[in-house]
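Left out: one protein chain. Kept in place: all the others.
Here the chain labels run A and B in written order, and each chain numbers its own residues starting at 1.
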Amino acid sequence: MKKRFVKWSSGLMGALLLASALSACGSNNGKETESSSSLGGSESASAALDAATSPVTLKFWSALDPSTDQGKAIQQKVKEFDDSHDNINVDLQVLSYDVMHDKLIAAINAGDAPDLSWGLSEWFGEFNKLEALADLTDSFNAWSDKDKIYPNVVEALTVDGKLKALPNYLGIRALLYHENILEEAGLSAPPKTWDELLNNAQLVKDKTGKEIFGIAGAGVRSPQELIMYLAQNGVSLAEKQADGKYKNTWQDNQDQLAKASEVFQFYQDLLDKGAIKPDAKTWGWEEEDQNFVLGQYAMVVDGTWIEGRASENPEGMKDVKIAPPIYKGSPATFMEIAPLFVYKSKHPQEAFEFASFLMGADYQKAVNPSAAPRTDVVDGGWGKDFMALASQGVVFPPVSLGGITQAMEDSLARVMLKKEKPEDVAKQLSAAINDSLKNSGELSGS
Amino acid sequence: MLISKRKRQLLTVITYVVLAGFAVYCMLPFLWMLVTSIKPTDQIRTLHPTFLVRKMTFAHFDNVLNNSAFLTFFKNSLLVASITTVISLLISIFAGYSLSRYLRFKGVRLFGVAMMLSQMIPGVLLLIPLYLTMKQLSLINTYGSLILAYTTFAVPLCTFMMKGFFDTIPSEMEESAELDGCSTVGIIFKILLPVSLPSLISTSLFAFLNAWNEYMFGFVFINDEAHRTLTPGVSLFKGLYQTDWGSMMAASVLSVLPIVVIFVFLQRYLVEGMTAGAVKG
């Protein structure tokens, strides 16, 4: 019996040894791929020569929704581009954002990224840090339409003076409200400030039985809303320091800490005063949107896509109106810049040619009539009211956000689920942000 | 008579109650999928959800079958899952036989440990290494990548199942065949496999089901619609800002039904096959 165990455990040891021997080969392989990808420069030169003879295929990953008109328009436009360019073939693939991130990370890590892809604004800092993105500064400056793109959008996609991504569409947030619910409560206009909102919460609840407001307490949208409220009170997540790196400065500055704490206090008040549904404290964007579409509460800070949801509840969506978001110190809204990532590829010229088509007036008019990153496209309907807010839009700092957005979600849960003191939560978030920056080597002074 | 008549009647009633309870528990989400798939869009996400369908529509099925690449996904899944099943089965027949008959060799025991270890690796961590491996083998965006990965995931369990079945077959049968001059491979194919048909079927069902339902690797290894499999394909109905629940549920129903039918037809073998393994485990 004892002998058997010894044999067994020696077997295990053997397996471990074998595994570690293999892993040594593994790290070598990694180096080989790295060095081969660094040869990309010389390959691109020869590829440029080839281009004259054989067409270049651009791999383009999109998160378009083929069941919508927008999705169909995109497919149509891309096909038009493909047909009218003999030297370029576009290989358009449809993926959902859910899996696109992991798929891109796996592909980038293997030096196998597509030429272009859609993406979320939260990935920008990470992909830049992964050195996956092409430097588009020169191509963009040579582009005839460059002045048509909102300047603050271009600035947000610029890191250390280099343009590292292009805007695909804008998801500017505005205050959407069910006019009927507010009227039923006797409000002729939506509240403008946090305090007005909180003061009217009970009134709306008493008169209509519904809540006045909705938030996303978890999921990708909750950090987006949190930085908006922070900006509305004049604080930001992380600021660029003299050394070009970032730091959260709340703990160094009593005033900022107080303001950040007020934001968390606001979240707590929303919940305590019944301004939001109790479930909103942990639900994500799907529930936030769905409940608003179903007319379960009066107002929400949300994007233009809600317009497309009217088909589900045509009657209940008729009364929806748009206003600027509520604020405290300074008006601000979240401006989601969905980036169009252009990766380091063998065909930089063709990739940019295609990218400039995707940012062109023709494509944007057909695809993003109410969410275009261009100043000359949006002229009516929902989009106009949203675009009017472009100048007050805030964005995430261009750092890797994986750990930071997680910490932000946690802080909301602490303040609303665990009812921790807003000031403690602000301090903790500040520390967590700096920890995350430190881990990715982006913390100032480290 | 094992029990009195009154007791028997009581037992039957209890049995039916228990079975009905299980049936509801098991079928509820599936029925919900089915009902959703035939509801018009404006009745799907409402404040008063109900199992009643006021106005039946096949619009979602029409959309899935005619406006999406569902049939391609279906064909791909069928191909990948079938080839995976055949390869896994072939590999695990021999590996299982070895584990059953030759456990006295250290190498074979070590192999058993390795198979066990392979079950403990969280799939999440395999994502990037396997992508690299597939890329080095130039298999990205081919059926090969999926077949290779799914076979690897299926082989350990299939091997253990086959080992269990072979354990129940007395080795005297083989010894006499051996005396007749049969090779070991011949013995396996001519003598053992015919008597373990139910086991083969239940083992294949496991391999098939695993490949049919896999999601993450199906997405990460495959780049285009022409090679995409069913589960990743169906999840694409979860759109950018809203989920097309009607179509997604219709597609799910269409992808689940064939498997349910196969299981219903083969379930007799499934239990029989497991019976063989169950005695010795």
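One rule holds for everything that comes next: contacts are C-beta pairs under 8 Å (C-beta built on N, C-alpha and C of every residue); 3 or more make two chains touch, one makes a residue touch a chain.
Keep this in mind: contacts and distances are computed from a predicted model.
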Quiz prompt | Per UniProt record, name of the chain withheld from view ["D-methionine transport system ATP-binding protein", "Rieske 2Fe-2S domain-containing protein", "Sugar ABC transporter permease" or "Mycofactocin biosynthesis chaperone MftB"] | solution = "Sugar ABC transporter permease"
Self-check item: Absent-chain interface as seen on chain A, which is shown
Solution: 1, 4-5, 8-9, 12, 15-16, 18-27, 101-102, 105, 109, 126, 129-130, 217-219, 277-279, 281-283, 287, 290-291, 294, 296, 400, 402-403, 406, 409-410, 413-414, 417-418, 436, 439-441
Practice problem: Can you list, in ascending order, the chain B residues touching the missing chain? | Solution: 2-3, 7, 11-12, 15-16, 18-19, 22-23, 25-30, 32-33, 45-51, 90-92, 94-95, 97-99, 101-102, 105, 107-108, 111, 114-130, 133, 148-149, 151-152, 155-157, 159-160, 164, 184, 209, 212-213, 215-216, 230-231, 234-235, 238, 243, 245, 248-249, 252, 255-256, 259-260, 263-264, 267, 270-281
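Everything that follows uses one rule, which is that only the chains that are shown with their structure count from here on.
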Quiz prompt | Computed distance of Cα centres, chain B from chain A, in Å | solution = 37
Quiz item: For chain B, which residues are in contact with chain A within the complex?
Solution: 41-42, 44-47, 63, 67-68, 106, 109-110, 113-114, 117, 127-129, 131-132, 135-136, 140, 216, 219-220, 223-225, 232, 235-244, 247
Self-check item: Residue numbers on chain A that touch chain B, as the complex places them
Solution: 7-8, 11-12, 14-15, 26, 29-30, 33, 59, 61, 63-68, 71, 91, 93-99, 102-103, 105-107, 109-110, 112, 114, 286, 289-290, 293-294, 296, 303, 305, 308-309, 311-314
